[in-house]
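The following block contains the structure, expressed as C-alpha coordinates.
A single protein chain has been removed from this complex, and every other one stays in its place.
Let's look at chain A:
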(Lines give C-alpha, C1' and ligand atoms only; values in the text may rest on other atoms or scores of the structure.)
Protein backbone atom coordinates (compact mmCIF):
# COMPACT_ATOMS: atom_id res chain seq x y z
CA UNK A 1 0.00 0.00 0.00
CA UNK A 2 2.61 2.49 1.13
CA UNK A 3 4.78 1.78 -1.90
CA UNK A 4 1.85 2.24 -4.28
CA UNK A 5 0.78 5.69 -2.99
CA UNK A 6 3.90 7.64 -4.12
CA UNK A 7 3.73 5.92 -7.55
CA UNK A 8 0.10 6.98 -7.94
CA UNK A 9 0.92 10.54 -6.89
CA UNK A 10 3.89 10.56 -9.27
CA UNK A 11 1.67 9.39 -12.15
CA UNK A 12 -0.87 12.08 -11.25
CA UNK A 13 1.83 14.75 -11.24
CA UNK A 14 3.20 13.64 -14.59
CA UNK A 15 -0.34 13.58 -15.98
CA UNK A 16 -0.94 17.13 -14.73
CA UNK A 17 2.39 18.32 -16.12
CA UNK A 18 1.57 16.78 -19.50
CA UNK A 19 -1.88 18.40 -19.48
CA UNK A 20 -0.38 21.80 -18.56
CA UNK A 21 2.31 21.43 -21.26
CA UNK A 22 -0.40 20.95 -23.88
CA UNK A 23 -2.52 23.77 -22.40
CA UNK A 24 0.40 26.19 -22.82
CA UNK A 25 0.15 25.79 -26.58
CA UNK A 26 3.70 26.50 -27.75
CA UNK A 27 3.96 22.88 -28.91
CA UNK A 28 1.32 23.62 -31.55
CA UNK A 29 3.80 25.95 -33.22
CA UNK A 30 6.49 23.28 -33.10
CA UNK A 31 8.35 25.07 -30.32
CA UNK A 32 10.12 23.55 -27.36
CA UNK A 33 9.89 24.99 -23.86
CA UNK A 34 13.40 26.44 -23.98
CA UNK A 35 12.58 28.25 -27.24
CA UNK A 36 10.10 30.45 -25.35
CA UNK A 37 12.43 31.61 -22.56
CA UNK A 38 12.73 35.40 -22.50
CA UNK A 39 16.13 36.54 -23.76
CA UNK A 40 17.80 38.49 -21.00
CA UNK A 41 21.60 38.89 -20.94
CA UNK A 42 22.16 35.46 -19.31
CA UNK A 43 19.95 33.67 -21.81
CA UNK A 44 21.61 35.51 -24.72
CA UNK A 45 25.03 34.29 -23.54
CA UNK A 46 23.72 30.75 -23.11
CA UNK A 47 22.32 30.83 -26.66
CA UNK A 48 25.69 32.04 -27.91
CA UNK A 49 27.31 28.96 -26.36
CA UNK A 50 24.94 26.49 -27.99
CA UNK A 51 26.52 24.01 -30.43
CA UNK A 52 25.82 25.04 -34.00
CA UNK A 53 23.36 22.23 -34.88
CA UNK A 54 21.34 22.93 -31.71
CA UNK A 55 21.37 26.68 -32.44
CA UNK A 56 20.30 26.10 -36.06
CA UNK A 57 17.44 23.84 -34.94
CA UNK A 58 16.32 26.51 -32.45
CA UNK A 59 16.40 29.25 -35.11
CA UNK A 60 14.45 27.05 -37.53
CA UNK A 61 11.74 26.33 -34.94
CA UNK A 62 11.45 30.01 -33.98
CA UNK A 63 11.29 31.19 -37.62
CA UNK A 64 8.64 28.57 -38.40
CA UNK A 65 6.65 29.63 -35.32
CA UNK A 66 6.84 33.32 -36.28
CA UNK A 67 5.63 32.48 -39.78
CA UNK A 68 2.73 30.38 -38.44
CA UNK A 69 1.80 33.09 -35.93
CA UNK A 70 1.76 35.73 -38.68
CA UNK A 71 -0.60 33.54 -40.74
CA UNK A 72 -2.75 32.79 -37.62
CA UNK A 73 -2.10 29.07 -38.15
CA UNK A 74 -0.71 26.11 -36.21
CA UNK A 75 1.07 22.95 -37.36
CA UNK A 76 -0.88 19.75 -38.15
CA UNK A 77 -1.43 17.77 -34.94
CA UNK A 78 1.05 15.04 -35.84
CA UNK A 79 3.81 17.67 -36.01
CA UNK A 80 3.14 19.22 -32.59
CA UNK A 81 6.08 18.90 -30.19
CA UNK A 82 5.31 16.07 -27.80
CA UNK A 83 5.78 16.32 -24.04
CA UNK A 84 8.04 13.28 -24.05
CA UNK A 85 10.22 14.65 -26.90
CA UNK A 86 10.76 18.11 -25.39
CA UNK A 87 14.07 18.45 -23.58
CA UNK A 88 15.66 21.46 -21.83
CA UNK A 89 18.54 21.90 -24.28
CA UNK A 90 19.35 25.40 -23.03
CA UNK A 91 19.26 24.65 -19.30
CA UNK A 92 22.83 23.30 -18.86
CA UNK A 93 24.31 26.31 -20.68
CA UNK A 94 22.11 28.76 -18.78
CA UNK A 95 23.07 27.20 -15.44
CA UNK A 96 26.74 27.47 -16.44
CA UNK A 97 26.35 31.18 -17.34
CA UNK A 98 24.55 31.96 -14.06
CA UNK A 99 27.17 30.00 -12.08
CA UNK A 100 30.00 31.92 -13.77
CA UNK A 101 28.24 35.24 -13.15
CA UNK A 102 27.84 34.46 -9.44
CA UNK A 103 31.50 33.43 -9.24
CA UNK A 104 32.57 36.73 -10.89
CA UNK A 105 30.41 38.67 -8.44
CA UNK A 106 32.00 36.83 -5.50
CA UNK A 107 35.49 37.61 -6.81
CA UNK A 108 34.56 41.25 -7.38
CA UNK A 109 33.50 41.54 -3.71
CA UNK A 110 36.94 40.42 -2.47
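Definition applied: a residue touches a chain if its C-beta (ideal position, glycine included) is under 8 Å from a C-beta of that chain, and two chains touch if they have at least 3 such contacts; residues count from 1.
Basically, contacts and distances are computed from a predicted model.
S.K.: Looking at what's absent rather than what's present, what does UniProt name the missing chain, "Glutamyl-tRNA(Gln) amidotransferase subunit C, mitochondrial", "Multifunctional methyltransferase subunit TRM112-like protein", "AP complex subunit sigma" or "Cytochrome b"?
M.R.: Going by UniProt, the chain not displayed is called "Cytochrome b".
S.K.: Of the listed residues A:11, A:48 or A:63, which contacts the missing chain in the full complex?
M.R.: Residue touching the chain left out of view: A:63.
S.K.: Identify the residue among A:37, A:50, A:75 or A:98 that touches the chain left out of the display.
M.R.: Once the missing chain is taken into account, the touching residue is A:37.
S.K.: Extract the touching residues of chain A with respect to the undisplayed chain.
M.R.: 20, 23-26, 29, 31, 35-39, 59, 62-63, 65-67, 69, 72
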